[in-house]
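What follows is a single structure, and I will ask about it in a moment.
Every protein chain but one is kept in place in this view of the complex.
Showing chain A:
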Amino acid sequence: MARQIGDVIVDLQNISLRFGGVKALTDISFNVREHEIRSIIGPNGAGKSSMLNVINGVYHPQEGQIFFKGALRKKMEPHEAAEQGIARTFQNIALFKGMTVLDNIMTGRNLKMKCNFLQHALYWGAAQKEEIAHRIKVEEVIEFLEIQDIRKTPVGRLPYGLQKRVELARALAAEPHILLLDEPMAGMNVEEKQDMCRFILDVNDHYGTTIVLIEHDMGVVMDISDRVVVLDYGKKIGDGEPDEVKNNPDVIKAYLGTTH
């Protein structure tokens, strides 16, 4: 592959997150480098999704620092994270059920659209041009993810696997620097998983998007990740390249298990 793994783009230092008395994350540090595929694995309740929520500003950790592109990040709201180029998909599909596939993906481009509601109301000149310019970008994503045939279908009517793909499309439409994927392959059959893996690798290769991935399918994780971080009960128990992690005794004990 031609892609070059670059410098550290997100650096998380000593992150701790509590909900009342429940410690979701305890003193976790790891980093993500530009253009890499970074996986987060661990048993249920290990704090993987919380980790993603910390990165894109849904949760604010009580302790620790986040450096984004080298700069210390202040407490930020999710829409600010989006403005800085962090997009994500959700574990439970978070599409806008009443809207068509096309409209859903168009929402991904909202931050790049500059017209106000009065211009939209007239739908003339600038507003229409803008709409069409973004439609062209969205159509590129639609083509990339091979969902041309369903673009006018309301997402509520689509099967699960396709909904996951539409959600990826919506995140991609924002042209993010970093893409956070929360279990993009959960509940899929083998073929759908293969497709999804191919799309993730293509995105990474074609757009150079940095990807942070949560996934339970170890075959997939070990195959496509550059580096893997392992969480257990909110603590980091392993970090490194797939082979390294695979042979880490703590990780085997907590999560991977052994064949008896």
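One rule holds for everything that comes next: a residue touches a chain if its C-beta (ideal position, glycine included) is under 8 Å from a C-beta of that chain, and two chains touch if they have at least 3 such contacts; residues count from 1.
By definition in this document, contacts and distances are computed from a predicted model.
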Listed names "Cytochrome d ubiquinol oxidase subunit II", "Branched-chain amino acid ABC transporter permease", "Dihydroxyacetone kinase subunit L" or "FeoB-associated Cys-rich membrane protein", with the criterion being the UniProt name of the chain not displayed: "Branched-chain amino acid ABC transporter permease"
Of A:L145, A:A174 or A:A254, the residue in touch with the unshown chain: A:A174
Residue of A:V22, A:A71, A:A121 or A:V190 touching the missing chain in the full complex: A:A121
For chain A, residues in touch with the removed chain: 56, 58, 77-79, 81-83, 87-88, 90, 94-99, 103, 106-108, 110-111, 113, 115, 117, 120-123, 127-128, 131-132, 135-136, 139, 170, 174
